[in-house]
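Please read the structure below before turning to the comments.
The complex appears here without one of its protein chains, the remainder shown in place.
By letter and in written order, the chains are A, B, C, D and E; residue numbering begins at 1 in each of them.
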Amino acid sequence: MRPTYFATGNERELFRAAHERNLPVMLKGPTGCGKTRFVEAMAEELGRPLITLACNEDLTVADLVGRFLIHDGQTQWVDGPLTRAVRTGAICYLDEIVEARQDTTVVIHPLTDHRRILVIDRTAEVILPADGFQLVVSYNPGYQSVLKDLKESTRQRMVAISFDYPDEQVEVEIIRDETGIDEPSARHLVAIGSAIRRVDAHGLKEVASTRTLVTAAHLCTAGISLYEAATAAIAEPLTDDRALNVALTELIAANTINGAAHP
Amino acid sequence: MRPTYFATGNERELFRAAHERNLPVMLKGPTGCGKTRFVEAMAEELGRPLITLACNEDLTVADLVGRFLIHDGQTQWVDGPLTRAVRTGAICYLDEIVEARQDTTVVIHPLTDHRRILVIDRTAEVILPADGFQLVVSYNPGYQSVLKDLKESTRQRMVAISFDYPDEQVEVEIIRDETGIDEPSARHLVAIGSAIRRVDAHGLKEVASTRTLVTAAHLCTAGISLYEAATAAIAEPLTDDRALNVALTELIAANTINGAAHP
Amino acid sequence: MRPTYFATGNERELFRAAHERNLPVMLKGPTGCGKTRFVEAMAEELGRPLITLACNEDLTVADLVGRFLIHDGQTQWVDGPLTRAVRTGAICYLDEIVEARQDTTVVIHPLTDHRRILVIDRTAEVILPADGFQLVVSYNPGYQSVLKDLKESTRQRMVAISFDYPDEQVEVEIIRDETGIDEPSARHLVAIGSAIRRVDAHGLKEVASTRTLVTAAHLCTAGISLYEAATAAIAEPLTDDRALNVALTELIAANTINGAAHP
Amino acid sequence: MRPTYFATGNERELFRAAHERNLPVMLKGPTGCGKTRFVEAMAEELGRPLITLACNEDLTVADLVGRFLIHDGQTQWVDGPLTRAVRTGAICYLDEIVEARQDTTVVIHPLTDHRRILVIDRTAEVILPADGFQLVVSYNPGYQSVLKDLKESTRQRMVAISFDYPDEQVEVEIIRDETGIDEPSARHLVAIGSAIRRVDAHGLKEVASTRTLVTAAHLCTAGISLYEAATAAIAEPLTDDRALNVALTELIAANTINGAAHP
Amino acid sequence: MRPTYFATGNERELFRAAHERNLPVMLKGPTGCGKTRFVEAMAEELGRPLITLACNEDLTVADLVGRFLIHDGQTQWVDGPLTRAVRTGAICYLDEIVEARQDTTVVIHPLTDHRRILVIDRTAEVILPADGFQLVVSYNPGYQSVLKDLKESTRQRMVAISFDYPDEQVEVEIIRDETGIDEPSARHLVAIGSAIRRVDAHGLKEVASTRTLVTAAHLCTAGISLYEAATAAIAEPLTDDRALNVALTELIAANTINGAAHP
Partner (left out) sequence: MRPTYFATGNERELFRAAHERNLPVMLKGPTGCGKTRFVEAMAEELGRPLITLACNEDLTVADLVGRFLIHDGQTQWVDGPLTRAVRTGAICYLDEIVEARQDTTVVIHPLTDHRRILVIDRTAEVILPADGFQLVVSYNPGYQSVLKDLKESTRQRMVAISFDYPDEQVEVEIIRDETGIDEPSARHLVAIGSAIRRVDAHGLKEVASTRTLVTAAHLCTAGISLYEAATAAIAEPLTDDRALNVALTELIAANTINGAAHP
């Protein structure tokens, strides 16, 4: 059973409006704040199949649109996931699109402007998307390097929705909903997360995401103490720097001592 | 049904003259100002088929002129889109040609000078273009890097036409024509676009294109407020920088408060 | 017969909790401190098969998930080790994951978040892991370069366990258990190791690992003197710098003269 | 029908002497000054077939000398254009040779020194050129980068002929011969070209070539005004810099106002 | 007939002890000091076959462990030299291992630690080495670049033995043994070698190796004078710098005039 999605702004309305007008959507936000889950929830809400692709440097245009395979001695075309989505009217979600090579982003251009077609150069085929097809991309603005920044011409074809970590009450609900942990422990974990996010400027590349709080909660429900769980799931993954590690551990201790079982 | 193209200078006459004298054309201009749409309109006006290729770093000469595929155990030549255009007298449009590799631009040389032939080295074939064939390339001068700048020998084989954003009245008409939005809202959006273009020097890589105004208008017609639509379709895609984002949002608020429905 | 694993903290409990809650595990620690052996011990303890992959720059996604091979003129899919682990519920251990290419780490994302699926793009297959499947990765924080640092989005999906060299008494036991050397010689070797670890700041890239002490002990049991064995198995592999080499050799001499047979 | 070639120095005599003594020839000169046309004229004059290859970074030795193709399940050798030229005694023209990879230039060494043979390593074949074979290469000295400079050992095997733009009277004749434009307009265009060449030092990467003047003349004969034609075919292709563009346009205006129809 | 190996330290005993305890060996030392010959001698002494691989940047894992070849239309596995050594219990010698790519060094990890297995990912095969298998690697510490330095985790799995040039008397014997030159000439050549090694700091990248002295002796026995032989086999190969060349030649003259036939 899929966990519930908790909305935090006008993201649902914007997504529905974009879907209605056949506009592609771009989700911006930090690691582990719920972008992937939001798309899953919207696909369900809109009753569309969802095809997800994690982008990376080795994802070629062929991986997106398809390729020729040899079958019975014949070269035969096999659709890629983007082409399947276009033909079947699915929502196609390109996760972490800044990781993709530029040719990958170029192939989606004619799909996203007024032409709204998928051009498959190798077969000289031009496909009109089935009803309901929508392109969604996501990226983390904090990761963008000069080299890999999204091209302006790609960005300007999109409706953009910004995400951030949910507020404390919503985050407590998410953690409980996903792990079944008791409320006081969930509150302690959210307090730890909020504390780390406040010290953001002290050398961490990222702060504690909702996802790391959920992982810590999982460890707790498996019998690990709050302090040990938060250390293993939050502090250790965030940094290898010893000084930073000590600072995070003290911060965790401070938030687990005040009110929770602590070793 | 294809939206109307609104001319803004002598581009139609220049294009027709170049077409008549078999001269290749180079379109220069910023993102989303209507270069692609212009080529579509001219192809229709001249009654020629149009073959469009979005250029990128991985587009090889084989992708343009064709390749050998294995079929029934035989190596068999299959024409690429450029070769098809040459044989059928189509207009071949290479979009964002500065993204292409140099070998791609070299292959078009003999097509564009007095020889006017397509040389396919791999098959040792030399093709004379059918009547009506014309090569059109486009690029954004603002994107040119030192590495990817068009070679002088390519540039000097072309008739060049400069594009810019249309003036306010034309832009209002384009937005209305494409989205069916009411005139006052269209005027507000164009006012927002013009305001952003005036603050061009403040750190934005690009200004708001006509395309982003059209996207915002689409959102409005789907029930999103002018302010929210402009934020999602104009401000968010333009920048990830928080300070710039705030500035853009304030600029949008100022232009939507003065006379339009604002949340 | 496999040598015994000697636990030094709460690593067993954390690993079991992560295994119970289907959470991936990340082992951090210096060269030769026992990370690989710990995974082997846990796999045995949990009764799961273990599939180990040494990561490197040339390990492709195909090497992990599988590839098409030509067989009897047909293109036929053959599972890779990660896919085999997912299908059979094995523990899959990616050793030195920072050496892997980013596409390798991207493929494990959907396996490690709430989706817990393996997506094979090329066959359009989505696999739910069999019971007992667990992903374990290891890396050496001292090796991380800017280019190869683990992505935050990968790190934040993991439970992290830190390893360091064992304390002196445990290390003596490990050395004796693995090589059968007499206790006084084992103590001398551990003393040498500890001494070198204390002078860490003097230009060595790494200190003497438990593994090098075991190698020296092996040489001793084959008749080489403690001094010569420690020189060949500890000092020479640690550095090519002559000054550092002399310093290490003197340190070895000091620790072998005080109480052991020395040439 | 091929347009006439207008000689400007001793290039014809040097080429004929080199041809008689089996010496390779190297043509140096700026973009669009007539190097390609000169080789075409000489091939016709000497009664030899001409095989032209536009060089680029992806032109491999196999593209020059030939490759193995699979045909009926057999690996079969197919000659490349250079090999065809060697076997048939054609003139082989490598256009813009500085764009070629070094292996391409190395393959022509034994063809150009006293050995005068083509060595095909892959088939272990050594071919003596048929009578009349001659190698001609061209490049633009203004383009040479440190990386791509012609190797000394390649240069020293060649007879070099320098080209520059023709003088005004010859240029007027060329323009009229190619486009059929009236003489006064041709004189105006040549005056514009000469004016731009004099301001060479003001930031342009190249000056107006004969080719761009011919293109402008074509536009005029298709009904475009001299001023608009010169802007589209000369000023716009030469630069994207606004200040330079304005300067060029003023220069064009000055030369079209004085004596020609101007808007 | 293989020339004799002349030992200079405890290298034989260390190698035998490592062989007895199944430990891999790493030979460190300058160019031409006898590392390869030492391994050949030890293989003969231990009665094991020797498989030597000269490492380089293009040596892939497939070159080491094997690859699939197409045979009768079937993909068929063919063992590489490392796999053959593992299966047959040979000594496998990886010469100049710092030249190898990192994936090459990663494949030898499980062979060198307590697991002592060869993992062939592509066939999912795990091979236990036959009795007598031993891995030996060599490298020149003077060559190590930052990029290609051996990884610590590779180094710490090895027993390391340092080599240097032999002392004068041993070197005279080696030269006589290999070339049959008379003793006075051999002494002159060794004197030249020693003199050059003493001026090491004067800009030479390497000093005269034993190998270059042997080459000079070969030339002498073929009738070349000592002075000319030493110039051609020692001075010229060591440097292209004219000043250094003159210095070396004077040094050679000084050592050949004092007691030997000199032109």
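Rule of thumb we're sticking to: a contact is a pair of C-beta atoms (placed from the backbone, for glycine too) under 8 Å apart; a residue touches a chain by one contact, two chains touch by 3 or more.
Because the structure is predicted, anything quoted here is derived from the model rather than measured.
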| item | value |
| --- | --- |
| Touching partners, among the displayed chains, of the absent chain | D, E |
| Chain not shown: contacting residue from E:Arg12, E:Arg84 or E:Arg197 | E:Arg84 |
| Residue in contact with the excluded chain [from E:Thr105, E:Thr154, E:Thr212 or E:Thr256] | E:Thr212 |
| Full-complex contact with the absent chain, from E:Arg37, E:His114, E:Arg176 or E:Arg197 | E:Arg37 |
| Where the unshown chain meets chain E, residue by residue | 3, 31-32, 36-37, 52-59, 63, 69-73, 80-81, 84, 95-96, 99, 140, 143, 178, 205-206, 209, 211-212, 214-215, 218-219, 221-224, 228, 232-233, 236-238, 240 |
| Those residues of chain D which, in the complete complex, touch the missing chain | 10, 13-14, 16-18, 20-21, 23, 26, 28, 60-61, 68, 70, 73-75, 101-103, 106-107, 109-110, 113-115, 119, 121-122, 124, 141, 144, 152-153, 155-162 |
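Just so we're on the same page, only the chains that are shown with their structure count from here on.
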| item | value |
| --- | --- |
| Least step count from chain C to chain D, where 1 means the two chains touch | 3 |
| Longest centre-to-centre distance from chain D, chain (CA-based) | C |
| Separation of chain B from chain C, taking each centre as the mean of its C-alpha atoms, in whole Å | 53 |
| Residues of chain B whose C-beta touches two or more other chains | 70, 73 |
| Overall pattern in which the protein chains touch one another (line/ring/star/complete/other) | line |
| Every chain pair in contact, whichever chains are involved | A-B, A-C, B-D, C-E |
